[in-house]
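Take a look at the following structure, please.
Every protein chain but one is kept in place in this view of the complex.
As written, the chains take the letters A, B and C, and residue 1 is the first residue of each chain.
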Amino acid sequence: MKVIVDLCVVPVGTGVSLSPYVAACERVLAEKGLSFTLHANGTNIEGAWDEVFTAIRQCHEVLHAMGVARVFSTLKVGTRSDRDQSMGDKIRSVEQRLSGLRP
Amino acid sequence: MKVIVDLCVVPVGTGVSLSPYVAACERVLAEKGLSFTLHANGTNIEGAWDEVFTAIRQCHEVLHAMGVARVFSTLKVGTRSDRDQSMGDKIRSVEQRLSGLRP
Amino acid sequence: MKVIVDLCVVPVGTGVSLSPYVAACERVLAEKGLSFTLHANGTNIEGAWDEVFTAIRQCHEVLHAMGVARVFSTLKVGTRSDRDQSMGDKIRSVEQRLSGLRP
Partner (left out) sequence: MKVIVDLCVVPVGTGVSLSPYVAACERVLAEKGLSFTLHANGTNIEGAWDEVFTAIRQCHEVLHAMGVARVFSTLKVGTRSDRDQSMGDKIRSVEQRLSGLRP
């Protein structure tokens, strides 16, 4: 089962700069060979369910290994059984409506 | 690694009544023997990471098997490396502060 | 417009104990006279849209006033135009299906 996820990881009990921790998660996703895109409030990831969630568990583990005592993440998880849809398809679908290319 | 999750599953492309789908997910969690509590905006679950996420994948699969073409879920995921904390501990910790039992 | 919200506030750049901050938010909600219920991963709130979101802004303000430099919160927001539904109704609706009282 393919999944599209938005992952936002917040380390608790560290300083206010979160970018070292977000960067560490991006490296996990890259090493796993997953398709992902960073945005201002998280990272969108697409792939097979088990591979994506194994990577997310590893993000939590890597942050704990960096000394973070408490990791809190927010996820949005989408699956479809009717058709295959990529992250790019989702964006294009909205943009075409805004540009009047689709009714 | 132990995890505490808040799971909120929204089937897309069905009617406005979501309770049959939420009930189907509760049955999955019960069959897996996980500890969980239903609340007005989701279900709190605690357990080992892999068992919890296997159950969540099965919730998506069960909804697709019920004819839902698109399943969207929102998750909050918390892990700690400093100490073991249950869902009940989290609530008691806040309630003790409100009642003045803790400074 | 009535709204049912799940609010989960995470202060960033403080220690690992979040309960003083959650308790401060509960006090804001109580002072506003809103109906709310604490659960293991957040607080469910119901009320008029503007009153609920004014209270949530005040939660962020109170945490900053307590010295938290960065406040991150996750919200689930539900509105209906077809009928009035309370937080208790939502839970009962699922429980009735699980107990077999509704088909």
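In this section, a residue touches a chain if its C-beta (ideal position, glycine included) is under 8 Å from a C-beta of that chain, and two chains touch if they have at least 3 such contacts.
Everything numeric here is computed off the predicted structure, so don't read it as measured data.
In the full complex, subunit A touches the omitted chain through residues 4-6, 8, 16-17, 19-20, 22-23, 26-27, 37-42, 44, 46, 74, 76, 78, 80, 82, 87-88, 90-91, 93-98, 102. Against the chain not shown here, subunit B presents residues 10, 12-16, 18, 69-70, 72, 74. Annotation for subunit C: contacts to the undisplayed chain at residues 1, 49-50, 53, 56-57, 60-61, 64, 68-82.
One rule holds for everything that comes next: only the chains that are shown with their structure count from here on.
With centres computed from CA atoms alone, B is the chain lying nearest the middle of all the protein shown. Homomeric contact subunit B/subunit C is classed as same-residue, with over half of its interface positions used by both copies.
Inter-chain spacing, taken between the CA centroids of subunit A and subunit B, is 19 Å.
For this pair, subunit B with subunit C, the centres built from the Cα atoms lie 16 Å apart. Those residues of subunit A in touch with two or more other chains are numbered 69-70, 72, 74.
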